[in-house]
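Removed: one protein chain of the complex. Kept in place: all other protein chains.
So that you can tell them apart, the chains are marked A and B in the order they are listed, and the count of residues begins at 1 in each.
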Amino acid sequence: MTDFPDHWQHRTPRVRLAIWFGWLCLVALFVWCWELMTARTIWSFVWDAPTQAADIGSRMFPPRWTYVENLLVPLWDTLNMATLGTILGVILAVPIAFLAARNTSPFPLVTRPVALFIIVASRSINSLIWALLLVAVLGPGLLAGILAIALRSIGFIGKLLYEAIEETDIRQVEAITATGASGSQVLTYAIVPQVLPAFWGITVFRWDINIRESSILGLVGAGGLGLNLQASISTLAWPQVTMIMIVILATVVLSEWVSAKVRQAII
Amino acid sequence: MTSYPTTWRRPPQIFTDRRWRIALQIGALVYLVFALGTLDVNWARIADGAERGLRFVAGFLQPDFTSRWRDISIGLVESLTMTLTATVVGVAISVPIGIGAARNITPRWVYMVCRSIIAVSRSLQEIIVAIFFVAMFGFGPFAGFLTLVFGTIGFLSKLLAEDIEDIDESQAEAVRSTGASWLQLINYAIQPQVMPRLIGLSLYRLDINFRESAVIGIVGAGGIGATLNTAIDRYEYDSAGAILLIIIGLVLVAEYSSSYLRKFLQ
Partner (left out) sequence: MLELTSLTKVYKTGDKALNDVSFTVPKGQIVGLIGPSGAGKSTLIRCINRLVEPTSGSIKLGGRELTRLSSGELRAQRRRIGMIFQEFALVERLTVMENVLSGRLGYVSFWQSLTRRFPPADIQRAYRLLDRVGLMSHADKRADALSGGQRQRVGIARALAQEPELLLVDEPTASLDPKTSRQIMRLLVEICAEDGLPAIVNIHDVPLAQQFMQRIIGLQSGRVVFDGPPEALTTEALTTIYGAEDWNAMKNDAAEDVAAEADAVRRMAAISA
């Protein structure tokens, strides 16, 4: 009779050791970061938080329903900021996406890095930070908000679009090239039709995100619902804050529904 | 010999009814006119701002890392530590909630509870959450930490739940048929299938959390965002430029290393 081993282990001892070591490092890192982060935390505030929360919570209800009249114009501004910002962002993002895509970049060694840097810079900086800068430069108002939305959208749309361009079917491009078409004709006949559905999907998706973001840009002075939010918080008008949050929530849910419907229709 | 038509028009692809097309075009035009009409542009203010805009561009091109380095480094440490701790705690909380929000392995009422937690977390913008946490816990990175944890829960639990719902049912079936308990089911059938995705998503969330940590400072939740806000308030555009470049650089590093790590772990 053969002797079968009577013990079995999932992993070799070395791998197990490595995994344990990895976990240990993570825990140590976590503790160290925690210490650093909380070094300047005032714990009495933290322990006091439940009372504070209960206090704010009790003041927030019931919401001040009549305040909704004052929110209609800011709501309209918010929608415009998102929509116009998306349109402007798309207009700026499309050429950048074509410059960034490996297969359509005219001078890949020069244009690709530039286009990719623009995309990365736009993506890493949140629209609220863009708004902060633009409000400082242009003064408070819708224009700063629209530009902030547009600048943030460039990176998002540019990245997804250039990936879609790089994924186009090379055979269709080859076939159009073989007819004697010029570069711009190859672009419009072979590449554009292939990326058009992706383009609309990305645009509508970003519009939906932009509605969400434009509702808070007012916090730094860029107009829309956020302005009212900022004003209500600084005057401690909590019932108004609740009302504004309800309006924001409803808008976001609605725009998400619209964008999901449109994207379904496209695909 | 038959003669062939000499004209051809591309048939409309989406809205086949001509009236609908015209109505939509007019509607879009009217909207644009109205929307642009509400844009009350103060040209004098913009002309004033142009000079500042140029100074900002100059600051971005010639960033000043040194004169505010102390503030910048404090902000950075806060942001980075906040990001890491919030991601770890967020993942730890997301896992049970994510399992609870997977329709195929939990009872109905648990599912409803977990799904509502996710819905609440996802529907509130982080900046609003940050405002509330700052009001409750005071200024500083602790409020930021809580905000990021809150955001992480909505993001990770939802994706994790969707992954669990998408798992290969036959494997779960096979494990169930051996008479395994619920915990054993999770451990043997679910965990191996979703573990790589969970690690990938956590790293992705780490990246997002860093970006968010740069924003929530604006409302007082600590981190590099607070430093940036101060720099802009003081019109120190060269320091602001330096901070933005640091953010861009760190986001790039985080993105590349997380995509590299994800490949390495799979």
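In this section, contacts are C-beta pairs under 8 Å (C-beta built on N, C-alpha and C of every residue); 3 or more make two chains touch, one makes a residue touch a chain.
Remember, it's a predicted structure, so these values are computed and weren't measured experimentally.
Trainee: Who touches the missing chain here, A:A49, A:A181, A:L249 or A:V262?
Mentor: Considering the complete complex, A:A181 is the one touching the chain left out.
Trainee: For a quick check of understanding: of A:P50, A:P113 or A:P193, which residue touches the chain that isn't displayed?
Mentor: With A:P50, A:P113 or A:P193 as choices, the missing chain is touched by A:P193.
Trainee: Pick out the residues on chain A that sit against the missing chain.
Mentor: 169, 171-172, 174-182, 184-185, 188-190, 193-194, 196-197
Trainee: For chain B, which residues lie in contact with the unshown chain of the complex?
Mentor: With respect to the unshown chain, the touching residues of chain B are 2-11, 13.
Just so it is clear, only the chains that are shown with their structure count from here on.
Trainee: Note which residues of chain B are touching chain A in the complex, please.
Mentor: These residues of chain B touch chain A: 31, 35-36, 38-42, 45-46, 48-49, 52-53, 56, 77-78, 80-82, 84-85, 88, 123-125, 127-128, 131-132, 135-138, 140-142, 145, 211-212, 214-215, 218-219, 225, 228-229, 232, 235, 240, 244, 247-248, 251-252.
Trainee: For the complex, which residues does chain A have touching chain B?
Mentor: 26, 29-30, 33-34, 36-38, 40-42, 45-46, 49, 52-53, 56, 76-77, 80, 83-84, 120-121, 123-126, 128-129, 132-133, 136-139, 141-143, 146, 212-213, 215-216, 219-220, 229, 233, 245, 248-249, 252-253
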